[in-house]
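Could you have a look at this structure, given as structure tokens, before my questions?
Only one protein chain is missing from this complex, and each of the others stays in its spot.
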Amino acid sequence: MESNSQIGTYNKKGQKIVDPDYLFYEAPREHFFMTGSEVVREAIRRASVDVSISYPITPQSEAAAMVGDLWVEGYVGEYFRGENEFAVMGECAGASFGGARVFTTTSGPGTLRAYENFPMWVGSRLPIMLNMMVRGVNSPLSIQPDTLEIGLIIDTGMLIWHAESAQDFFDYLLKGFIVAEQPDVHLPIAVCIDGFFVSHTKDDVLIPSADLALPTYNPYKNPMPVMDMEVPPVRMMRDPFVMKSNYISYATQASWQQETRAACERSRKHTIRLLGGLIEEENTDEEILIVSSGTAVAQGREAARLLAEEGIKIGIVKIKTIRPFPYEEVRQATKNAKIIFVPEFNVAGWMAREIKAAIPDNQRVVEGPHVAGGMTMPPEVIVEEIKRVLAQRKETTTHV
Amino acid sequence: MSKEKIKINTEFYDIMPVEYQELVEEGTYGKEGRGWKDVGESKELIEEHSLCAGCPESIAFRYVLACLPNPEDTIMVGSTGCTSLVFPHVAVHNIHSLFGNQNAVASGLKRALSYRFPDKVKDVVVLAGDGATVDIGLDMTLQSWFRQEKFTTICFDNELYANTGGQSSGLMQKGFVAKMAPAGKKFEKVNLPEIAKVSGCHYVAKMTVSKPNRVEKAIRQAILIAREIGPTYIQLYTPCILEIGKQMMEGLQEMRDSEGPNKRFEFEEYISEEAKAYLKTVAPKKKKRKEISA
Amino acid sequence: MRKRVNLRMSGLGGQGVVTSAHVLATAASKEGKFAISNPFFGAEKRMAPAESYVRMGDEKIFDRGELVYPDVIMVFHPQVITMGKCYTMPFYEGIKSGGLLIINSDEPLPLGKDDIEFLEKQNIPIFYVKATTLAVEIAGTELATNMGMLGALMGATKIVGMEAMEAAIIDRFGKKYVASGGTATLDEAIKKKFAKKEQLLKKNMETINRVYEIGAEWAESIKSPMLV
Partner (left out) sequence: MYAVAEVVDEACVAKKGCRLCIMYCPEANTILFNKENQVAEVVEQRCKGCELCVVVCSSAKHNAIRLVHR
């Protein structure tokens, strides 16, 4: 991937530092059957993380605690429990400003409590890895899976990836560091999974040896000065942008926001290479498609199987990156579709909105089925919804 | 960072701002025994800023910057408020992230720097207003002390929210009529120095900035103790002359009026036993500061 | 065996329904089958309803989460039925025709007339097994109830082999395992009960083996197509 003097050397734990590409594509992998929380532990074990800060909230608590074990074992440089999520994200920011590779996890109400930090991370170009194990955020209290949370962070400017399975989860965590830390990207990344559906579910995952690790983060590739008094300029600005009512300060703010958005777009080329594209297509020449992300795709795949048994063929489009959103890819993949179903685990239907905004003739999009508040979405429910809509459309066509 | 690192390539010298050139030529990075007496005869590590004419906070800023024992390896963390208008003009690396999370940011920063530079002294200093320290950020202020994070917290206490136009704050005096306390503030000025003592701070000082010698000694002790022992806290009265209805030349008098016996800002200092013992070990070596930080 | 078998385990917090689901799925995985297991997503509390799910089969499984249409339902405690301590009402809701019910009870439970009619109509046999009684008898602790239930399932359906099960048990109890609060506490209780880890593994396997025989005998006696 890049020439790096660390490659081939050994870290304090005796892990061999290898080229990321070797770790991702060439190193032999062994089969494990483990929960999503354990997947976090195994990914972070190989990620050369300098600092991790945790706070308990279901369903991410187990993963966050296991990262603490890694710290005791010496795989993670520094670790502690912060006082609340707003503070934790501030502590992560501090560590990242100080040049550390930083990892943390959060869920649901914790994510919203921490929210103020995310656009700040983006504006400060801090490539922090945030693992979001999403769950319900509204009252009455719910600790159940619900993806509304992702819809709420969509426009913070972070890279947002959504993993479907334990395997995705492992790979996205490691690859996410690499993409987020590219000098032309250098942004925080949220690797999202559906809480419980992935975090607490035992699933198959192929993992390379624990004797291998990613190269450490090189903070001096940061497009912004690292806050360590090791590099000039020590004086960041001649005049502060803040609260100065003049055109230049507005323009500076605006162009910086555009630049961080552009940096997010620039992540495409790295992500396409590492994830094999921003979307994954299956039978997209069919007229009926399911397009979604995360567990909704997994359920969609099962629904496709059930429908195939009845002779109804449907295709699947899995969206891997919510930001940057794969507009062109989705347009291409759906160009033959007559009906596009967007199953979602939230009440808002943010994914359907994104897709509708991306494609022509968006009356083709059927928003749903939706479940929320932790409700499960059995494949049978998706099948029923697809059949209902198909019957309705047929009826409408007949009447016309 | 040594002064070497900020030296300007001769080819670019003429296009660099004059303030930067002065900083390279006359800045006090690495100077032994630096203190407020350097001002007027060297380039200060703070540049022209946009605070009000006569603002005592500006005086405090000058003293703090002049008295940092190790500015070449000091990183400051600020918060939102009047102080955030000054930090862009400060010649040490400094972070503004959000309002109230300054002690959280400093915790992460200090730990990252200790991990990355195990053999180097990297001082972290938080400098924020009273709203940031005591109201919105109190949780993180206290928790960083509970966790014994090794950095210094300096609170510029002007007893109100100055930058937003004079609203009441937790450090405002009881009975003071201000925006958002239209019938007078209902509860006592929060006694953060006392809270700091029981929350694990090893050095606590409360004063005005009317006496630069005293400020210098406090800053120096607080930073040295934080480096070796644990958290330290300094509360400085920096009245907002604008919001308390004073003329721009009256700030100094206001401070002097507030520091007499039994007044709100009567000088108070607390040093933990552990910190006292430590100070004894560094006192004779004061002139060999370089060795300590090496 | 069916191409895909979905199992729902209903019990009370502390009985090990989550552990047994994970162990069963791990065993299936070790046999080269595809499997996915997960608990019901709640804040499980001691003696409050608890549920977990296992899906296993010959092709890759995507489906996850709460299992609505099970082939097999295992009831770990009579109160799931008698006191309605269950997330699903009635407790057999969603069960597929030709499925199987395994209930931990020393004697048959007084099911309602409608329930009995439904289960008969759907061709669903009920296997009552004294899992807790046997666990106390063999392992000396009711905490081995879940092992008894696994033995009953294996004996009745041959869903996974004994070798894979043993490997899964070693996976779970033989090394450091990170569990959430309540489970971790119970793990400690079990560890204290047995002086050595080997003893714990041995007693677990003994319980499974003994109840397996009972399950196999029962299956022999009823000859249901599901069980072949």
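Side notes on the structure shown:
Should a chain be cited, it is by its letter among A, B and C, assigned in written order, with residues numbered from 1 in that chain.
Keep in mind that, in the parts below, contacts are C-beta pairs under 8 Å (C-beta built on N, C-alpha and C of every residue); 3 or more make two chains touch, one makes a residue touch a chain.
In this text, all values refer to a predicted model and were calculated from it rather than measured experimentally.
Shown chains touched by the hidden one, complex as a whole: B. Checked against the full complex, the one of B:Glu11, B:Glu48 or B:Glu273 touching the unshown chain is B:Glu48. Touch with the chain that is not drawn comes from one residue among B:Gly129, B:Pro231 or B:Gly251, which is B:Gly251. Taking the whole complex into account, subunit B touches the unshown chain at residues 22, 36-37, 39-41, 43-44, 46-49, 51-59, 61-62, 65, 89, 212, 248-249, 251-253.
Just so it is clear, only the chains that are shown with their structure count from here on.
Here the spacing of subunit A and subunit B, counted between their Cα centres, is 39 Å. Our note on geometry: subunit B versus subunit C, Cα centroid distance of 62 Å, whole angstroms. By the touch criterion given at the top, residues 1, 5-6, 17, 19-20, 23, 47, 50, 72-75, 77, 84-85, 87-95, 97-98, 101, 104-117, 122, 139-140, 143, 147 of subunit B touch subunit A in their complex.
The touching residues of subunit A, counted against subunit B in their complex, run 50-51, 53, 77-78, 80, 82-84, 86-100, 102, 116-117, 120, 124, 225, 227-240, 242-244.
Per the touch definition, subunit C reaches subunit A in the complex via residues 22, 25-26, 29-30, 34-39, 41-43, 61-69, 178-180.
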